[in-house]
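A single protein chain has been omitted from the complex, and every remaining protein chain is retained in its original position.
Letters are used for the chains, namely A and B, taken in the order the chains are written, and counting of residues starts over at 1 for each.
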């Protein structure tokens, strides 16, 4: 280790994140090298498709890298930097304010130490933008200017970066009533050769307890042309929107609720609660019962129309009411809760768990279920895949824990492959590269322990990077 | 690492599973070497005692290594190979079908990568049967023929393998109404010098909600000669059967229920519920209450008759109803659930936790309780031992997590020693060898960190392999 002098430089070590033990590192380096340049498959994320349709230059460094990224804003908020002073929920920022936001992030660069946010930002700054100075209060302005200059260049427009990032498929996340015009526009654009596909995300439409739910039903009726005054119309309208998504290239439907119970209701009971919810007279328990029943229905629809079903449950969204009221959702105040899958999903799995072609991918923020529930479930049901570590768990140690927790019960073939789940477009290569390095490290450990032969290790790596997401998400 | 060429060979590396760091590996190799050849003590498993009594040649490779082993069938099922095409629940297989089952397993050899199933099968094939080719679609038939030839040789009969495996004690798992004739037969056989002991496993008799429970009570009465029309008769009959087991060498009683609550009932309440259950009028809650009370009673009996009490709770058996209905239990569709010990066992431990000679061994599939509950409990109660990782957790990383999670709170002396819990006879040496390698690795890490002296490390290893199971299971 070099002397502990204060450093101002920033660089990426070629062996970063690989195991420290030299013998294992050598194996990992070889495994990583073989997949390093493979195309990026991103079957679940939150990039706005208009970004690629319009292909306008990114605005400024703060709006690109700080303000909209709740991974970044939450840690700054915890360190005493108010969300208002980070430009959150304030629309486009004037140059002076954008620069101030950027300065605040740079001045707090140390709070990211040890986190993947630091890793991703460093990767983006160095690898994409060629930055060589570490962010700090002292370097903030110069970096701001440097990045601003880069962003004005044609090579840093979204489509150019899409190509440079070697993205093969990019899935967005979309409201069921979205007309998907941006996706249609991209598909119709002869100058565009990428693949951007929508994802059906009906959460709010399945939560009758939500304050705007009757309005959503009205909107759904309008968009689908199907009367949603009763339960059967509601179901038909949802099915119609799924067809609309499939026609625009969607291969999956994503669901995030507090729990994943799937207790069925009789149609008459479902209809009664549906009408009560529309009239604003459903109890909280009734609304929950209808939501759980609808999750079961979504599996039924997936069996019929082929959309892969993905579940991302177990988060208390907007945990701090005053923040949610002032700044809206997705600003860093979402906190995980305990989750249970074994009993909750049993009705769904009894009915559809062995249905040919049905794919169900389970994600969790509660790591306790990896070895206890998800791996045993995916180790039996042919429809079921263990989703990659997500959100707070998309981080080196968490990813290592995930592999250690599940591989012994399900091997590699029943896992989803990596998803980046990001709204930060420029972090996509960093995130996929991190995943490849970590998987290489894990597989190298198996080789070093003589649990896997070298040829098998290479096959596993290629399968994790390309085979799994392509098969699991039906790409 | 060798080039990533496809390999067709298969061999066992002498250092497999030992830590990768060369210094730690050297320590581990020495520690492992000192216990490698020690006899196998297997105080809990599911081998059929008739196997050793009859000493008939094993049938065919599929029936030996695939069909009856739910560790194997569940992963194949998850990969789309139906249980019907694996010969599950179909009785003896004709040669053509057996060969087809074997081919299916070999063709899916890659789905076992990274799992202990792969490790065990590899060990069995290479070490016991001398196989040198990796299973695959291409090698399946030749391997089938090779194994079939081996199985016909006298050296591969059960008793010969029992000796070759260096088994000192083998405990089976038996129904309370079993006459234990196979055990008696072995004991009376002058040509047999091994030790096969029964284990009292009364689960179904303690679950009044089970559909066949009244029939079980009738059977219990018949076998014990004690009228089971009321609660006291039921208890007396159970006690009588325990005495029968003890007379045939049993040293432990095993219990597996959904939870481990031990809330006592007043005798009158227990009798009332017992009669209601016999009449088919007990509610689900009443049946559960009686089961929990009976678990407490089993501890009382263990204090009196000396049988070690082992608990294996927290599994949702037959999670997929259609599979259970068609193929029966133990085919790979059992899924763990969350479990709680601290409060659940309190009534039992308040009464019997400090009873001299009482041994209670707690197993879990919910790893969260290792550091939170099991280690603190076993670090206070002199009756209590933390059971080795079991079932899904009988795997290298899980075993490492177990040692890391509990050793700091209970050391080594309050642990059970390894149990293989297997019905796959030929996997016994592989499983015990795996455990010894992993313990050697863990103890070597303590030595490498200067937390344990070399002489102590050697004592710990011998104690884990021989001392713990012998003392804990009263062998």
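Here, a contact is a pair of C-beta atoms (placed from the backbone, for glycine too) under 8 Å apart; a residue touches a chain by one contact, two chains touch by 3 or more.
Note that this is a predicted model, so its numbers are computed, not measured.
For the full complex, which residue in A:50, A:195 or A:319 touches the chain that was left out?
A:319
Of B:94, B:280 or B:411, which residue touches the hidden chain?
Considering all chains, including the one not shown, the answer is B:411.
Which one touches the absent chain: A:396, A:411 or A:469?
A:396
Write the list of subunit B residues that the hidden chain touches.
Touching the missing chain: residues 21, 23-24, 26-27, 30, 34, 340, 342-343, 346, 349-350, 353-354, 368, 371-373, 375-382, 384, 404-405, 407-414, 445-460.
Give me the subunit A residues in contact with the hidden chain, please.
Within subunit A, the residues that touch the unshown chain are 1-7, 12-13, 15-18, 20-22, 74-75, 77-80, 110-116, 118-119, 134, 316, 319-323, 332-338, 365-368, 392-393, 395-398, 401.
Just so we're on the same page, only the chains that are shown with their structure count from here on.
With centres defined as the mean C-alpha position, give me the subunit A-subunit B separation in Å.
Centres of subunit A and subunit B (C-alpha means) sit 40 Å apart.
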